[in-house]
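The structure appears right after this line, and notes come after that.
Just one protein chain is left out here, and the rest sit where they should.
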């Protein structure tokens, strides 16, 4: 978790650095009066690296993936909830009450 | 809806709490969230929290939810004194609340004072004629008194207005099944499947009803719904596996009588049978012989 977060921060920093170097590069081009055709190779490499880091962090940091399969253990429904709005008290518990010595104290 | 993981979590917590391992509040919250009926345990552990002033005050506003939960559980266990005390506390805290009024009505029900409970509910309904829970309580009351036909009538009236309430459709389906009115029950289960198409248990119940109705078409449909249950549960539902075997053999019987060639693939049945055998071998090997005998009986007739 902490590692993923650190990698994410690192990736974002790399992206920022790439942006910064591109701006610098364009400033340089302006001085030498050349056309801007594309960022230099090392910036592209930096961008890709930052992208990979950011994606990796985004996939690991927020949490585990949940299953969407209906038959996975998290989603497989094994019993319905008791329909508690229709609960009735007139059942066998009335004839055979549980021997419970309980009391609400105040 | 209780999924498999939640079920194991619940049973783990249950053993932990029963053995005095703490976590009573987590257990009670889970019971409330999953809406399972564990009244005896809720009563015992809920009271242990409520009787301890320190634990109780640490709950904050959840304290009152717990009082309500314990009150209902106490009614379910016929500990009417406890229920009465809980309701009294709630009454003091929320003097004008309709929710507390409902609890009082339920207490009257638990006592068996039907006319008074009816009176309490109708006065609550006068204030708010669209209170769903109170309408439901009236249905439950009719059912508790044994007037199932009255309960059906109420429930139908209720569903005419609140027709998207699937809990009530489920209740109606169960009542119809208990009265062996399978056609009506099938309608209700269709309604449930429509509202939650991915719940295998509704498919299973619908298939059960269709199988019970009988007739070639119904049996074929039942088999399809058993198959969908298997697909949705990943083959882990034993009842659906049995259902496939039963349906196939019944279809075979009818089709043989009509001398029509069987369009159904027989493979599903044999697969289901092997799956059943495997499951029995793993979980109850001593009953395996019973199973093979039963399956043989089915196969012979097909």
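So that you can tell them apart, the chains are marked A and B in the order they are listed, and the count of residues begins at 1 in each.
Basically, a residue touches a chain if its C-beta (ideal position, glycine included) is under 8 Å from a C-beta of that chain, and two chains touch if they have at least 3 such contacts.
To be clear about the criterion, contacts and distances are computed from a predicted model.
Asks: Leaving aside the chains you can see, what is the UniProt protein name of the one that's missing? Options: "Exosome complex component RRP41-like", "Leucine rich repeat domain protein", "ER membrane protein complex subunit 3" or "Coupling of ubiquitin conjugation to ER degradation protein 1".
Replies: Going by UniProt, the chain not displayed is called "ER membrane protein complex subunit 3".
Asks: Of the chains you can see, which ones touch the chain that is left out?
Replies: Within the full complex, the chain not displayed touches B.
Asks: Per the definition of touch given earlier, which of B:40, B:116, B:174 or B:190 contacts the omitted chain?
Replies: Per the contact definition at the top, the residue touching the missing chain is B:190.
Asks: Looking at the full complex, which residue from B:8, B:65, B:97 or B:128 touches the chain that isn't shown here?
Replies: B:128
Asks: Can you name the residues of chain B that touch the chain not displayed here?
Replies: On the chain B side, contact with the omitted chain comes from 128-130, 160-165, 187, 190-191, 193-195, 197, 221, 223-228, 230-231, 234-235, 244, 265, 267-268, 271-272, 274-275, 278.
Quick note on the criterion: only the chains that are shown with their structure count from here on.
Asks: Where on chain B does chain A make contact in their complex?
Replies: Answer in residue numbers: 1-5, 7, 34-37, 39-40, 43-44, 47, 50-51, 70, 72, 74-79, 81-82, 85-86, 89, 106, 109-110, 112, 132-133, 136-137, 139-141, 143-145, 167-168, 170-171, 174, 198-201, 231-236.
Asks: Quick one: which bits of chain A touch chain B in the complex? Just the residue numbers, please.
Replies: Answer in residue numbers: 69-90, 93-94, 97-98, 100, 102-106.
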